[in-house]
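Can you keep this structure in mind? I'll have questions shortly.
All protein chains but one are shown at their positions in the complex.
Let's turn to subunit A:
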Amino acid sequence: MSGSTLAESGQLDNDLGVRQLSANGSRMKTSVVEEKLDEGNIQEAESALREGLSLNFEEARALLGRLEYQRGNVEGALRVFDGIDLQAAIQRMQSSITEKIPSKKGRSRGESMHAVPQNAAGLVLEAVYLKAKSLQKLGRLTDAAQECKSVLDAVEKMFARGISDVSVDNKLQETVSHAVELLPELWKLANCYPEAMSAYRRALLSRWNLDNECCSRIQKNFAVFLLYSGVEVGPPSLAVQIDGSYVPRNNMEEAILLLMVLLRKCCLGHAPWDPSVIEHLTYALSVCSQTSVLAKEIEEILPGLLHRTDRWKLLSLCFSASGQIENALNLLRKTLRKHENADDTVSLLLAAKMCSSNTFLAAEGLGYALRATDNAQGVHKHLEGAGLRVQGLCLGKLAKVSSSDSERSHLQSEALKSLDRAFSLEPNNSDLIFELGVQYAERRNLSAALRYAKQYIDITGGSVLRGWRLLALVLSAQKRYPEALVVIDTALDETAKWEQGSLLRMKAKLKISQSLHVDAIETYRYLLALVKVQRKSYGTNRIPFQASSSLAEDDRVNEYEVWHGLANLYSSLSHWGDAEICLDKARALVKYSAETLHTEGLMFQRRGQIKEALAAYVNALLLEPSYVPCKILISSVLAKMGPKMLPHVKTLLTDALKTEPTNRMAWYQLALIHKDDGRLADAADCFQAAAMLEESDPIESFSSIL
């Protein structure tokens, strides 16, 4: 730098805000050049620059182009850039580099050699990049993308052997980073999605020395593109695959991978926190039903990035969606504490709903449900019905464990009241209609239950299996067996064969109720054939089985239940041998089961082996202390052993009735005891209860379909 130019620049520096051009240590005001440009004299402007700043032709043009671009005159910039043959300049530079590289001997010489081309390359590449940007602003997107691509192509060729260990020129790096980021966006804007896809992969899989922020932006944009573009192009090519590393096979996998990598970077502080990353990941993983994986990702987020109540709420949604009820509930309990987010309607509803499926949690759930209904205001006003609905469900569940008759009946009617109120708010909610049906059925108000069961089938168009089952059960409780059979047969027509298990089981029971034992055996045989086919086509491989069926476990044909049902049937027909065989089969599938022992005991009892029968019943109770049928059977056996057993018998029966207040056999046994004791009035009451219950007894318990 000479002294005079230094002085000149110092003077110019004082005029702050004056735009200047600077090169080779000289500076000049832009206004001089701009005037000429405005007159359309590109060449004069150019020569002014070449003289003023001692530049060559290409440098002067590049500088002019940049000036025009900065002024927002993109058309002018394009005119200037069109004046230089950028491709030729690039080619010249490529050949000069490839010639020089082999002659490179020492490190220091290599450095000095590369310093020049890097600088020159930076200038030319920036010019090409600005051309691309200008074209973009003019809406010529495909042309812009082509220019932008040529920047990257040139960089790859020029530095095919990498840049020697000198630090990369700042300007060159900036241009490269910009071009890498811009290219996929340009293809995207030009609706060239496959090109955009490969540009993204090129950006992320080649080494461009991008800084973390730039790389994160590209990763996020690519993930968003993969997730929502709906364009499936295929996995990254084999060339980029590294041995043993995971290669995504499709858009979804690639998007999830990128989002996870991004989230990890945010958590390690390598990238700024971007709240949208977790939302995209939430969308992707919940659409894939992988909310337990999502939960793990959310747990990794550092404190401070996500408010704790938000985190708890998100996690509880994840856990409840993946069936981890206990974890979900624990988190909700934290969220719903007084000083946290106690009034959050959604959390309250979720907590109440989860509690409503468990008799031991129903009371807690009722509390949440009441709070939810109270809080359903403002934005959440429309959720009042939902609050009432879970309230009803919790009350219904509570009724099942209540200790006294009057309390039970009170809770049941409260449950119905809540559900009815919810129904008046949401008359089209099919789930609610179903729940009303079940609730009425459990109260043995069969005509109301029938009405709702029918309505449910209507509103769902018969698309839900449990609707058909409820209707058949209600009809069976009304002793309208032929109609129930018609319902089951219709339902069988409307289901694919893998879902027919529960229907066929009901059909067999209906046949037994009508004393059509041969038909029932036939139905069981068909069920067994189904089991066999099911095992053949899916049993060998776990994954296709999962994949083949979206059904819940209990919708599939349950082989154990088939054998057990058949054993019961044979035993009731006194075909002891056949019954034994069936029991063996059942035992092979489920080793310890109260139900199997129950059947076994019955068989002993019928054959007069009372001691063995009693042993089987007691064993069943040891396995399942609340197994009601065996309690009743034991009491019936004990009752025949003389009056000193009577207190035990009574305890057992009252115990049984506490668990299952609608068990007619328990009432019947109790009646017999009263009669033997001479308490005729009590006996009559119990007989009457048993008789009334028998009139409305379904072939399977109503709660079996909830």
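What we mean here is this: a residue touches a chain if its C-beta (ideal position, glycine included) is under 8 Å from a C-beta of that chain, and two chains touch if they have at least 3 such contacts; residues count from 1.
Operating definition for what follows: contacts and distances are computed from a predicted model.
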Per UniProt, the name of the complex member that is left out, chosen from "Methyltransferase", "Ras-related GTP-binding protein", "Ribonuclease H2 subunit B" or "Hyccin": "Hyccin"
Per the touch definition above, residue among A:Lys131, A:Lys149 or A:Lys353 touching the missing chain: A:Lys353
Residue in contact with the excluded chain [from A:Val32, A:Ala88 or A:Val287]: A:Val287
Sole residue of A:Leu138, A:Cys214 or A:Leu589 that reaches the chain not shown, by the stated touch rule: A:Cys214
Which residue of A:Ile42, A:Leu78, A:Ala145 or A:Leu182 touches the chain not shown here: A:Leu182
Footprint left on subunit A by the chain that the document does not show: 17-23, 27, 30, 55, 59, 62-63, 66-67, 69-70, 123, 130, 133, 178, 181-182, 185, 188, 191, 193, 196, 204-205, 214, 217, 219, 224-225, 227-232, 236, 240-242, 244-250, 252-253, 256-258, 260-261, 264, 275-276, 279-280, 282-283, 285-291, 293-294, 314, 317-318, 320-321, 328, 346, 349-350, 353, 379-383, 385-386, 390, 426-431, 458-465, 493-496, 499, 543-544, 546-550
